[in-house]
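Now for chain A:
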Amino acid sequence: MTPEFLLGLGILIIGVIAAAFPDPKTYLNRLINLEISGFGLLLVMLSYNETLALLTFIAVTAITTFVLVRVLERRAIN
Partner candidate 1 sequence: MIVESICAIVALYASIRILAEKNTLRKLPFLNVLNFAITGLIALILPHPMGIAAAAAYFVGSTLESNAIASTFAKQSEVADD
Partner candidate 2 sequence: MTDILLMVFAAIAILGAAATAIQKNPYDKLISLGMLFAGVIPFVVAGGYLDVAISLALIVPITTIILLQAVWRCRL
């Protein structure tokens, strides 16, 4: 039970609740709230000593956000 693990669990729970019930119920708010749980999961993974997993997770989070923003723009124009 390192302090990163507990802090990461707290941020992960806040982010999951905020992404499940966003206050103005738009896609953009959901996407921004998804970033919170990304940071929480990063802190949880930090306590398991796997450098390559951390690097892969950071890169995949960025690529996922890029793809979701593309989809969201296409939806907003229509």
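Selection rule: all candidates are chains of the complex that A comes from, given by their letters.
In this text, contacts are C-beta pairs under 8 Å (C-beta built on N, C-alpha and C of every residue); 3 or more make two chains touch, one makes a residue touch a chain; residues count from 1.
From a predicted model like this one, the values you see are computed outputs, not experimental measurements.
Taking any copy into account, the candidate from 1 or 2 that touches chain A in the complex is 2. Within the complex formed with candidate 2, the chain A residues making contact are 3-4, 7, 10-11, 14-15, 17-18, 23-24, 26-29, 31-33, 35-36, 39-40, 42-43, 46, 51, 54-55, 58-59, 61-62, 65-66, 69, 72-73, 76-77.
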